Each structure stands twice: as C-alpha cells, then as structure tokens.
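The complex is shown incomplete by one protein chain, all other protein chains being positioned as in the whole.
The block that comes next holds chain A.
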Amino acid sequence: MSVNKILAAALCLSVTWFTSCKPKGSGNAVGADAAAKTYVAPGKYDELYNFVSGGFSGQLSVYGIPSGRLLRVIPVFSADPEKGWGYSEETKPMLNTSHGYVPWDDLHHVEMSMTDGVADGKWVFVNGNNTPRLARIDLKTFRTAEIIELPNSAGNHSSPFGTENSEYIVAGTRFSVPPDGDKSDVPIKTYKENFKGHISFVSIDKNTGAMDLAFQLKTPGVNFDLARAGKGKSHDWFFFSCYNTEQANTLLEVNASKRDKDFIMAVNWKKAEEYVKAGKGVKQAVTYAHNTFDEATQTAKSEMKKEVTVLDVAAFPDLVYFIPCPKSPHGCDVDPTGEYIVGSGKLAALLPVFSYDKIQAAIAAKSFEPEKYAGVPVIKYEAALYGEVQKPGLGPLHTEFDGKGNAYTSFFVSSEVVKWNIKDLKVLDRQPTYYSVGHLMIPGGNTKKPYGKYLIAYNKITKDRYLPTGPELSQSAQLYDISGDKMQLILDYPTIGEPHYAQAVPAELIKDKQLKIFDINANKHPYKANGEAEAKVVRQGTTVHVYLTTIRSHLTPDNIEGVQLGDEVYFHVTNLEQDWDVPHGFAIKGANNSELLIMPGETTTLKWVPDRIGVFPIYCTDFCSALHQEMSGYVRVSPKGSNVPITFGLGDK
C-alpha cells in the first residue's frame, strides 16, 4: 500500500468520524454523554448488582452497573486458591461428584430466585455444563451453599431456569446419552434406539433454598439447549428448545442441521407433578452427589444419593408437546405477559413468535401433525404461531424484554442487537456489538416486571477492543442505554471466562441483607478455638491437629515443635475478629495446597504433609494491620521417631 493511499484512506476515515457527530441512524456507536451515564463517583454505589456467568472459569462474577466495576468473583464449580475454595478441608466436599473430586466446570447460565415472577434477591442458581451440576449461591454471604449432581445427564446446558416462585429449577441435558446404569455400554451408532434426553426438575424449599431432585422427564434423544418457564396464565408450563431432532451422533455440524424445523418442547409441569404425586413415576437406581455447606459448622458434606423418579413422556399423552421451530432453536424466551414465546432458530432467517393461547387451542382441537415424534404429539406450526419477525438479522440467539412491549434479540452472525415490537413484529432499531454477541440481558428482562433501562450484550470475540494481551483476549460486555427509542452504547468492559447469561437486580434488593461477620459464639466447628486459651496442638498417632487463632496481629500459637516427617498436620484456624472486612489469611511454606482465607468468626482447615525436616514459617496473607508483617510464626519438623516433644507457645505463654 502506498503512502498516498494510506493518507487518502485516513482522510476519508476522519471525515466519516467528523460527520458521525451529527445525529444519525444505527451507525452512531457511542453517545457523547456515555461517560456521564456510566460514571459512579468514588465512594458511591452502583445502581444494580449484575451476576455474570464466568463460563469456563467455572465461577460467577459480580459486577456493579452502570460502572462495569468487578465487585467479586464467587467460586462455584472451580477450585479457587485465593479463597481456599476446594482446597480447605471444609470446602473440598462441595466439589465432590459421583466421579470423585471434580475441581472445574463450565458455568453457563444464571437464574435468580423468584417470588411472583420477580427476582427476590435470596439466591442465585447456576449450572455446570460438563459434569452436570446445579449450584445455589446464598446472597446473604455471596457463597456457594449447595451443589447437586444430575444423573442420566451429560452437558447440563438447558439450565438453571425456574418457575415463577422458584418451585422448580430445571436442568435439561444438552447431550442425550444412554440412561445411567449397567445397560449404558452400547454402540454410539445406536443413538436413535438407546439414547435418551432427561430433564431434571429440582424443587427449591422456599424458606431454606434446599434443593431436591424431585423427578426427571425421560424424552426422546435430542439436544436440549435452553428453556423458560411460563408466566401468569402460562404459569403451569415450561418451554424447552431442542435441536438435533435428526438424532445424529457424528458430524453434528452438518448432520444435526438437516431438518427445516426442530422443536420447542412444551411441558405441563403441574401435570408432571400430579403424576409423580400419584405414584406414576418409575424409581430408577442411580448415583449422584448432593453437597451442602452448613453455616453453623462452616463445613460442607457430600452425600451420595441412590434413586430418582422418572416419568417417560411418551407414556403420558397430555404431558408434553412438540412445536416445530425453524431451524436449530437456541433461545426460547417467554415475554412478561406469559402469552408470547420467542424461538430463536440460530440458523433461521426469521424469528417465530408462538402464542400460548393458540398452543392451548391447538391442543384442545388436536391440531397435530399426522405423525408423532418418538411417541410425542407435534402441534402444527401454524396452529401455534402468532407471527414471524421477517429479516431480523443473522443467527438469532437470545431474547429479553423491556416491559414496554418490546423485545431485544441478539444476533451472533451479524453481531448486532435488534429491538422489535412484540405485537406488530416490526423491527424498531438495530445496534452493532463488538463482536459476535451471545447472550444479552436486560435487568429483570426474563421476569414479569423488567426493570429495563439497560441492556448488556455479552460478546464472544473482542478482537481490537482492548490493548492486546497475546493470543488470548478477554471477552467483553457492552452496556447500552435503552431508555430512549434508540439503543445507545455507553460502556465496554472485560469479563472473566466466557460470559454466557447474566441477571441483574437493583442494589437495594440485596445490599442490606449482607452478613458482615460470622458470630463467633454461634461457631459449631468441631475444631474451633474460641479464644486463645483454647489454642493448642494435639497429636493423635501420626495426625497432628493445630487449633490456631488469629487476631490483629498475631497467630496463637506461633511457635510449634514436635511435628515429625510422616505426620499429617491439620491447621484449624479460627479468626477471632468480629469486625466487618477483617479476614486473616494463613499459609505455610511448601504446602501442596493453597492459602486459607478465614472470615471473622470462622474456622477453616489447611492440611499440610511436611516433606522434609527443618523450620517452616507460617504467616497471615491478607494485610490486616500496621503490624501485619509481624503476624507470623514457625513450625519445626523433626525426623520420624524424634524425641522432640509437642510444644507450642506465643510470647512467654
């Protein structure tokens, strides 16, 4: 390229930019008042909490909106050395599964607990896609409180969507597989005959949040992608998008994209509940882990459960219906009134909108296709269809709602967000995303009462948006102001992992419920030391228990002798502080482990197996006071069989 050509191109570019200051159409990327709309002054709070999937990091991130500030990363499915999650003896059971300890997962979607169809700020549910799991995070502590594994499943993608009062959170298998058990060793090419889909209905205790695998629906072998529960009049129904209705088992890229239409599966979950109550389900022997964290003992336990109740949908003619939906539907979103169900066929050039009333009329009139699909009735497309949005964009994925009669759909292939009217199905606005948007989120945009105001696009590819950082670049979120007729891009910020779905609620719903300390008098940990008088070192055979306390700024005891090679040492560290935001950390040289981060009033345990003789420093890792650097001590390790007795102390004590 010659210098002249570059100059000409640059001149052209600057002219374009200059003219773009004038109000124009969709090309006007960033508004002049963007900074003012997203600026949150130092010392001020954000308007919203935003819970964002951490994707293949396995964690859940929490952002403030509109600033885009990262407030917290909550460890869920992946071990997190910063917080000792999955490393401390107390948290290891949380990552247990029927396969043993699995310290990673692929966290996809986020669902807040709801009351009357609106987020209530009690819990957040998230799914693990790889070793199928469902987790509950307590919004009082911002900690993972419970994880349940899902039997008969593989790739828990169609999850964790919930009903209007969080009666159930669902978990639909992405990969159909042969049901668990001794008959599951089958040739892969017998997919059509032997592979099944399973949708788990996990009930939620409305007071404690406790999860229970209430029942599963056994379906034909297809891939379940996403889901939404009905609202208002459609309260009793759940809608699941499915692809690979071709039932292909190889080269899915081609072979699962052959049919002109796949399905949205409509499930009458109230009826399923009745059948289960009436004992119509079949009990199947399975094995799955159910892990719970007990706040009183500050310790998790993992229980292996052995049975699940299964309803085969083909055996109940009024339970499940398929609705044809073009082409490989991904999103399947229900508007705030509960009447409209938007299917987003990711390979389709249009957006179908189905009508709940028409679906009910079609069922009553038996407007079905002549042939069932694997024993399940298929409603005629036209009989369920409200209408189609024509030429909306390329690669529609997800739709959220603003509560003013508008829908917003993300388009992966054409990298844009498109606003359209639900009633007349007309496109109202389109704005580019940078680039390849996946999910999008409007605060409350999946609920009966959207909060509106903002839309956030979660993008898969961010080439050139930020300073380059080698071959891998951060994913991005982009914040749009949707309070006017036209969407306006106002902020662009990086996210951790790959952001899939997210949800957001006004800060007021959550911020005043925060637990600031654990009450040390309520500590029921079996190895607690409530006060330095209880600090001690106890040998039991080759196991050494150290009851250690922390307070600004010393460890008690801080000199320990009598540990021998071959011992397993457990440091049970109790933080005696009762002041907000004063955790202490604990680390020891050479531990094949992480640090501990102990909250005020909490006891946490680090296991250490010394591998050599010598003297090993221990210290506080979290800067706690002016004398933090002094908060340290020594552990002496002697040869096996040494006559050095167990001694411990602090100062002259």
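One rule holds for everything that comes next: a residue touches a chain if its C-beta (ideal position, glycine included) is under 8 Å from a C-beta of that chain, and two chains touch if they have at least 3 such contacts; residues count from 1.
Note that in this section contacts and distances are computed from a predicted model.
Its record in UniProt calls the unshown chain "C-type cytochrome", which is the match among "Sugar ABC transporter permease", "Cell division protein FtsW (Lipid II flippase)", "C-type cytochrome" or "Ferredoxin". Note that of A:G181, A:G531 or A:P639, the residue touching the chain absent from this view is A:G531.
Per the touch definition above, the residue from A:A35, A:A296 or A:A365 contacting the chain not shown is A:A35.
Touching the chain that is not shown, out of A:K92, A:H109, A:H554 or A:R636: A:H554 (per the contact rule at the top). Touch with the chain that is not drawn comes from one residue among A:N207, A:T469, A:N521 or A:N592, which is A:N521.
Interface residues of chain A with the unshown chain, by the touch rule above, are 1, 3, 6-7, 10-11, 13-14, 17-18, 20-21, 32-36, 39, 41, 517, 519-521, 530-533, 549, 551-554, 556, 576-580, 582, 625-627, 651.
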